[in-house]
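Every protein chain except one is present and positioned as in the full complex.
The block that comes next holds subunit A.
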Amino acid sequence: MSEPRGPGTTPEVRDPVAPGEPRDLVVVGAGPAGMAAAVTALDGGLRVVLVDSGAAPGGQFWRHPPLTAREAVPTDGLHHGLGAYRALCAALSAHERTGRLTLLLNHHVWTAARDEDGFTVHAVDRGRAPEERAVVLRAPALLVATGAYDRQLPFPGWDLPGVLTAGGLQSLLKGGGVVAGRRVVLGGTGPFLLPVAAALAAHGAKVVAVCEAAAPSAWLRHPGALLRNPAKWAEGARYAATLARHRVPVRTRTAIVGAEGTRGRVAVVRTAALDAAGRPLPDTERRIEADTVGVGWGFVPQLDLLLPLGCDLADAGDGTMAAAVDDGQRTTVPGLYTAGETCGVGGAALAVSEGRLAAVSVLTDLAAPGRPGTRRPAADHRAVARHRAFARAMARAHPLPPAWPAWLTDDTPVCRCEEVTAGAVRSARADDAAADHRQVKQLTRAGMGWCQGRMCGPAVHCLVAARDQPYTPAERLVATPVTLGALADSAEPASDHT
């Protein structure tokens, strides 16, 4: 597929769909939302390109080893809703055989732009890494289902090898059957810590403590949303049983407040009980021997492709901003849709329903002639409402403890890429009146390194912004690192003035 395609493209720019064949929809992200959206759109008669950076469809929730390694690395026991996943995979395969679906795995989208005819999605194909080839996709409609990533809060020692995100531990397990440590302490807040703990324990790790910052009574303040989601109760009960079987202690109102290392790796985790504001209570500190730490303070919606396209945001209720959508998952930008965690973190079942709703909207808005009648989405609307209510209740039950910065010393690194300390961030606020993470970045370099603030952004935000102001990530015009060579090869000679 690397032959020239006419004026304006160089041989290296690969348009993986046959030339002249129009596409109706590009879906970025093949997790639960993107898979469900693609299948619904395909069922409705659209021609779809589904793009994902991973080696297999599934996203983070249904992360699997590459097909070639599936037999060697059994991971079925780690998953929920595998029936739904397999049905979506089968439907995608069937549509791929008809030629209406182009599934592009190992493709990393670095930007998307809007023009009169729709959207241009720019990716690089890393299927034969380290080779990188530029790929440009065009369609009148774009659906962004890029999910979310772990929210991290720093603590002294969090830059030691062996300190990972809870999501990172889980994806090592799901994607490669890797149990990242022998003695593991998990900490943070939110229901996600439990499946990670259960999975690690079931796969042979000794989970020596799960530190949940919230109080156990927090859930009881919102019984309605919980009672309407019995599946969530059942899931929780299964984790509780697994944790009990492996004698994993879950300590509530407790946080990891420090880690210490020997020989370049974490060796001791310090935990403490928290008061109502989240401040460590005196004389409650414990020292726990561990070689691995997993930290998760909920998730941050991955908005990198959406923000530069100009779509409005809304307060997600969990301290983050998410994409603002109508009840059909339309963003405020015409032709641009988003579904799943980008609209506020709420889990895979919600993402699947939102993905289907988004696809129905695309079908309606494109009004594809001769397409079969779209399914009435009332059931999905109800499911979305129920899951969103549950997610809001979870967010209220698992807030970031407002006093968490009390754990930091002035020399605790906040931005690990650029080695910017909490003291430097505090000085930027005190001396130069920096009141947002963008200004702190300009003054201190926090957030200017490899991860571009994806790790430290929420923490820097908490250190300088007004309390209760939700975190809006920095606008990132380049959503993933891409080599200048691949970009250069995609340059159109017509616009080159040298």
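In this section, contacts are C-beta pairs under 8 Å (C-beta built on N, C-alpha and C of every residue); 3 or more make two chains touch, one makes a residue touch a chain; residues count from 1.
Everything below uses one rule, namely that contacts and distances are computed from a predicted model.
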Which of "Cation acetate symporter", "(2Fe-2S)-binding protein", "Secreted oxidoreductase" or "Cytochrome bc1 complex cytochrome c subunit" is the UniProt protein name of the chain not shown? "Secreted oxidoreductase"
I'm checking contacts with the chain that's been left out. Which of A:V27, A:L42, A:A434 or A:A465 qualifies? A:A434
Give the residue, chosen from A:T242, A:T332, A:T364 or A:Q442, that touches the chain omitted from the document. A:Q442
Just the residue numbers, please: which parts of subunit A touch the chain that's not shown? 111-114, 120, 122, 134, 308-310, 418, 431-436, 438-439, 442-443, 445, 448-450, 452, 476-478, 481-485, 487-492, 495-498
